[in-house]
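Every protein chain of the complex appears in place save one, which is left out.
Note that the chains take the letters A and B in the order they are written out, and that residue 1 is the start of every chain.
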C-alpha cells in the first residue's frame, strides 16, 4: 500500500489490514511520520514526537501480531496522546512552561490500556495550557492551527489531538474533556470525539484540571473507531477511586445503523439566540437523517442551560486552584532562577511558569473558596449542578438521546477569542452541562459551512448509555463519507509524487 | 489583691494509626528508613496521581470513636485543606472538615476532685506531612516524604480541662484507650502521638472564654505541663498589664521554657476547604459499626477486673500492670508460659519499674522476651537460684534479653545445695565471729541476721537463705 492509501484508512480499517498482512505496523508508523513532517511546520499539532520510540514499538508490536499474541483491533495502529496524560519516559508538559521538562516515571492507566492493546504511541499532542481554553492558543509551545484552514483555530483544549487526527498525523488520539475539550475541537476539525460517562476511563495519570469533571476520551476519524477505542480504554481501575465498575464494556456491538424507535430530543434552548444559522441547519439535517431511519425526534425545553457556564467556572476554577497548587518548583517542573526565600521561590516559579489563562482561573478559584465566599459561590455552584443533573434526569426519562450542536459556531479565526475570555467561555454552552452531569457526549462531523469549515453535531445520552449515542452517531455518520482536509490530502499527494 | 484566674484548656491530639500502609497509597508506614524510600507518585504529589483510601484507617478511627463514646457520622467525606508548605507534597492536605467521622464523645478522667468527663468535639481522619531536615551546611532544607500520607486521626477535645494535671490525665487516658485498641502505639517522643494545646484564661467566675492561643511542638508530658504553666502565666501577665491576648499559634521551646508566635505575612490561615473530588464519600452502616464493636479488644477496665478475678491480683497490682498495654501484654505472655501470675506481676512492677526509672526509659522500650522472664520465674520457683541472684539475672534480661538458664549456668550462679559444703562454710563464719555467736546465744536476734549475711557473702550469694538459717540455728542451738 502507498503511504496515502494507508493514511486514508480509519484506525479499525488499518488494524484489520495489519492483521491481514496487507500492511505492517512499521509501514503505518513511517507513513504517519512522513505526514507529520509535512504537516507540522504548518499545524504544530504535537509537543513531542517520539520518532525513534514509535518505530521501535512498531517493530516489537508487529512481531507480537505475527505471533498471534496481539489480536485486538488497534494492534499496530499509530496513535497520539494529549500532553496532559502521563506517559513513562516521554515528556508530559500540559503545554505549560511549568512542566516543560517533566518526564513521568509512570503511565496513565489509559496509556497502559492502549499499550496493552498494541497501539503505537507516536507522540504527545498540543493543548491549551493545563486544558484551560477553547482554542489551543494558550499553549506555551505555540498555537495549533486548524488543518481545514490554518488561519483558524482547531478548538480546544484537545486541539492538537483533533488537528492531528484530521490531518492524518495519527490514526486516533486521546483527548480529555472537562467542559467540552474533546467535543468542541472535534467539531472544529471535522473528526469524531467522544467524552464517555464520568468514571468510565481511569483518570490515573491524567494531570487534573477539574477532577470532578475531567474525563479522557477518544478522538478518531469515525464513530466505529471511537467505539473500538473506548472498548480498549474503559476499565475499572483500583488506582482511581472515582473509576466506575460498569455493567457493559462492549461498545462496538451497537454500531448497527438501527435507530428505529430511538427517542431523540432537541433542546429548544440549544437552538435559539447565539447559534450560527449554518450550524443550526446541520443539526436539523442530522435530525432528519435520524427521523428518516425511524427515530422519533422532538423538540423540548431542557432548562438550566444558561446556569451551566457560571456553575462550571466556579467548580472547575476552584478545583483547578487546588489541583495546580502542587506545581511549586519543589518536586518537579520549573523552578525560578532568582528568588528570595521559600515563598519567593513559590511565587516566582508559579508566576513565571503559568500562563495568563491558567493564572486567571487559579485566582478565581482561590477567591471563590476563600473565607467568607465558600457558601455564596462554591456551595451555590454545587447546588446548581444538582439542578442541572435533575434537568437531564427528566429529559432522559423521555428521550434516549439529546441532539444539538457541539459549538455555537465553526472554528473562529486565530486570535479572535483570547481578547475576551468571557466570550470564549460562552462558546462552551452546549458542552459544559454534560460534564457537570457526568454524561457521555459524542461529537460527529456533519458537513461544512460556507467557508469550508467543519460543523459537528453533538449527541448526549444518560449516564452509562453510550450505546444510544453510538447507535445514533453511527446512523448519522452513514449519511456521509469521511472527508480529509484538502491541506492534508495535498501534503499526501505531493509526497507520493516525489 | 491579685485576681483569681481560671485556665481553660482544649486539646488537639494527633495520633498516627498503626496501619501497615499509608492512608491513600500502598507505601509502607514503617518508621525510619533512608529519606524518600517509602514513597510513590501518590504520596509525593506527582501530577496525575490519585488517592485511594485504606479501609483499615476507617476501622481504626471508628474503633477509637466508639471507645471514646462518640457519635458516628454515618455519611462522612474527605475535604482538602489548602496551604503551601514543602512537607505537604500536593500543597493541600486531605482531611475532614465538614463531616468528620466521629463527634460528640467523651472520656472520663480521675482528678483530685473525683471523676470528670472531658468532652470530645470530633475525631477526623487525615494524612500526615513529610519531614523537613534543616541542612546547616548549605543553609537549606531537605524534604523527606516517608511520613507523608501516614494516616492520622485528630482528636479535638472540648475546652473542658482546667489544669496541666487534667490535661495529662486526659492524654494518658486517650493513650491507654488507643493502645488497648491496637490503633496506635502512641509514642510521644517518636511523634506517633502529638498534642497541640489550646489555652485561654479568664477571671474566676467569668462566663465568657478568654482569647485562646494554640501551642505546638510539645513532645513529652513534661513539656506539655511546662508549656501550660508558661502560657498561663504569659496570658495573665498580658491581662494584668492591660494588654490583649492575640489569637495565634505559638511554638514551644522546651529548652528555653518559653514560646514564640509562629507568624508570617505569607501565612494567610485561609485553608479554602472543599470536598475532595477524588474521593467518594464513606457510608458507615449500622452493621459495620456493630462489627467494630464486636471486634473491640478487651479494654483496660475489663482487663483489670479479669486480672483480679482470674489471677487473684490485688486491685493495686492490676491497676499498675494494666497502666500500660505493653506491660499488660508482657504480663499475659509470661503468665501463659509459667502459670505464675503473681510472680510475673511482681517482677514487672518492682524490678521492672525500678529499672525503667533508673534508665529513664518508657514502658514501650521494655523489649525483652516474655519467655526469658518466665524461665527466670521457674528458676526461682524450683530453687535453682535464690532471689538475690535472680535480681541480677532480671537486670540482664531487662537490658540484654539474655536467656537466664544459660546465664546462670555460665556464671555458676546456682544455689549451693551441698549440705556439707554449706555447713563447713558456716562453721568457718562462726569461728571468725565468736562475739556474734555469743550475742545470739544471749538472746540478741539481730546477730542472726549478721551471721546469715556473712555466710551468704562467703558463698557469693549462691546459698539458699532458708538452709543457711536452719544450719546456723542447729549449730548455735
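In this section, a residue touches a chain if its C-beta (ideal position, glycine included) is under 8 Å from a C-beta of that chain, and two chains touch if they have at least 3 such contacts.
Keep this in mind: contacts and distances are computed from a predicted model.
**Student:** Suppose you had to identify the omitted chain by its UniProt name; would it be "Cell division protein FtsX", "Aspartyl/glutamyl-tRNA(Asn/Gln) amidotransferase subunit C", "NADH-quinone oxidoreductase subunit D" or "Nucleoside recognition"?
**Tutor:** "Aspartyl/glutamyl-tRNA(Asn/Gln) amidotransferase subunit C"
**Student:** Hey, which of A:438, A:456 or A:485 is the one touching the hidden chain?
**Tutor:** From the options A:438, A:456 or A:485, the contact with the absent chain belongs to A:438.
**Student:** Would you mind spotting which of A:2, A:351 or A:486 touches the chain that isn't drawn?
**Tutor:** Residue touching the absent chain, from the options given: A:351.
**Student:** Among A:62, A:192, A:212 or A:235, which one is in touch with the chain left out?
**Tutor:** A:212
**Student:** In the whole complex, not just what's shown, which of A:332, A:396 or A:474 touches the removed chain?
**Tutor:** Once the missing chain is taken into account, the touching residue is A:332.
**Student:** Of the residues in subunit B, which ones touch the absent chain?
**Tutor:** On the subunit B side, contact with the omitted chain comes from 19-21, 25-28, 34-41, 44, 46, 52-56, 58, 77, 82, 84-86, 132-135, 138-145, 265-266, 268, 270, 272, 275, 277, 279-283.
**Student:** In the full complex, which bits of subunit A touch the chain not displayed? Write them out.
**Tutor:** So the residues of subunit A touching the missing chain come out as 101-103, 105, 198-199, 212, 238, 241-242, 244, 306-307, 309-311, 313-314, 321, 325, 328-335, 339, 341-348, 350-351, 354, 356, 359-360, 362-364, 366-368, 370, 377, 379-387, 389, 421-422, 436-438, 463.
Rule of thumb we're sticking to: only the chains that are shown with their structure count from here on.
**Student:** Mind checking the centre-to-centre distance between subunit A and subunit B? Centres are C-alpha means, answer in whole Å.
**Tutor:** Centres of subunit A and subunit B (C-alpha means) sit 56 Å apart.
**Student:** Name, in rising order, each residue of subunit A that touches subunit B in their complex.
**Tutor:** Those residues of subunit A that touch subunit B are 85-86, 92, 94, 99, 102, 104-106, 108, 203-208, 210-212, 238-242, 318-319, 321-322, 325-328, 330-332, 342-343, 346, 366, 369-371, 374, 378.
**Student:** Would you tell me which residues of subunit B are touching subunit A in their complex?
**Tutor:** Its residues touching subunit A are 41, 44-53, 80, 82, 84, 86, 89-92, 143, 264, 266, 270, 272-274, 277-280.
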